[in-house]
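Missing here is one protein chain; the remaining ones are kept as they sit in the complex.
Note that the chains take the letters A and B in the order they are written out, and that residue 1 is the start of every chain.
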Amino acid sequence: MSPAHRPVRFGVVVFPGSNCDTDAHHAIGTFPGAGAQFLWHKDTDLAGVDAVILPGGFSYGDYLRCGAIARFSPIMQAVRDFAADGGLVIGICNGFQTLVESGLLPGGLLRNMGLKFVCRYVNLRVENADTPFTSTCDEGDLLRIIVKHNEGNYAVDAETLARMNANGQIVLRYADASGALTDEANPNGAVENIAGICNDTFNVFGMMPHPENSVEAAMAGGADGRRIFQSMIDTVLQRAEVAS
Amino acid sequence: MNVRVHVTPKKGILDPQGATVERALPNLGFEGVSEVRIGKFIEFRLDPQGKTAEQAKAEVDEMCRKLLANPIIEDFTFAIDEG
Partner (left out) sequence: MSPQYVNRRADVDAAVKLGLTAEEYAHICEIQGGEPTYVELAIYSLMWSEHCSYKHSRPILGRFPTSGPRVLQGPGENAGVIDIGDGWAIAMKVESHNHPSAVEPFQGAATGVGGIVRDIFTMGARPIVSCDSLRFGELDEPRQRYLLDGVVGGIAHYGNCLGIPTVCGEIYFEPSYEGNCLVNAMAAGILRTDQIVRAKAAGVGNHVVLIGNKTGRDGIGGASVLASQEFDETLEEKRPSVQVGDPFTEKKLIEACLVLLHDHLVVSMQDLGAAGLTSSSSEMASKGMVGLDIHADRVPLREADMEPWEIMISESQERMLSIVEPGKLDAVREVCDRWDLDCTVIGEVTDSKMLRVWWHGEMVGDIPARRLADEAPVVRTPSVKPAYIADDPVAVGDADYPAAKDLGAALLELLAAPNIADKRWAWEQYDYIVQANTMQIPGGDAAVLRVKGTTRGIAFANDCNGRHCYLDPYRGAKAAVAEAARNLSCAGALPVAVTDCLNFGNPEKGEIYWQFEQAIEGIAEACEALDTPVVSGNVSFYNESFGNAIYPTPMVGMLGLYDDVSVHIDHGFKDEGDLVLLLGPDGAWLDGSEFQKARYGKVEGRVPDVDLEAERRLQAALRAAVGRRLLKSAHDCAEGGLAVALAECAIGSGVNGGARYADPEARAQGGAGRWRGTDVELPEALLAAPGQPLGAAGRPDLALFGEAPTRVVATCAPGDFEALEALLGDIPHRRVGVVTGETLRCTMKGNELISVTVRALRDAYESLPGRLA
């Protein structure tokens, strides 16, 4: 069977304290052409999955710094190798924090400007639709997805930020309902309303909002998050087609 | 004056952060670590405004009790140096 005809397999990494791992697993299960499996943090290989999800939650209780202890898990070496080979890795919320702690994405995530955990609907403006994570969107599209975090205030030095902007690595920004990048629309004080970024090879992506809680229209989270996962599925299938 | 305040979880009070870090360090090959306690370090400048060293000390002590530390679950120590 050619790779393009089997379901796209997502690996969801489970750290102690992950709590959106089952939600990510469930979300992938709502896509007919995809399936998910859990990867234990003490494992040392990725069991041949096509894409990796570092889920939300509080790995190691978020103690010391969010993601600071999780980055040393045995599985993370395999994730680094996978990413170096061009594999698709998405880090959501705590997963994003782990990716920046690991150095797989630039910058850092500071405590929210309001100093409180915030769980709220936000509008995400798609800044770059030409990535494996946003290919089903158009530039300027608004995705309505929930954020829920204590440390989502993205910060990065000016030089790196300028480079990221120039490269198109800023993928999602917080916007108001009309698409304007206002302070009110920014739930955590992130620099330039940044909600999601890619690495410079566009195969590692981190975002604070939770697309896995936004895959079913009947649910409170809506379904706009589907476009993120659908983009990843399309990318994997395209790559498989090219390869075969 | 320069003031440096250390705030730590009170002796005997559970410190989940410290306990988790204590478990993580051996996994990275650092052996022999025990009694990890994680607190806060706060530093600030204090204009003496004619206060004696004793008065300044009493004032910082009150700051710690009222705001900088939560005396219900935290201990604190501080040092003041002229500068």
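Heads up, the rule we're going with is that a contact is a pair of C-beta atoms (placed from the backbone, for glycine too) under 8 Å apart; a residue touches a chain by one contact, two chains touch by 3 or more.
What you are looking at is a predicted structure, and each value in this text was computed from that prediction instead of being measured.
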Neighbouring shown chains of the undisplayed chain, as defined at the top: A, B
Given A:71, A:173 or A:210, the one touching the chain that is not displayed: A:210
Which residue of A:166, A:220 or A:243 touches the chain not shown here: A:220
Interface with the unshown chain - residue positions in chain A: 16-17, 19-20, 22-23, 26-27, 57-58, 60-63, 116-121, 123, 142, 144, 146, 148, 150, 176-178, 210, 212-213, 215-222
For chain B, the residues touching the chain missing from this view: 9-10, 12-16, 19-20, 23, 70-73
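Please note the rule applied: only the chains that are shown with their structure count from here on.
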Distance from chain B to chain A - Cα centre to Cα centre, in angstrom: 36
Residue ranges of chain B touching chain A (in the complex, touch as defined): 16-17, 20-21, 24, 27-28, 38
Residues of chain A touching chain B in the complex: 60-61, 63-64, 69, 72
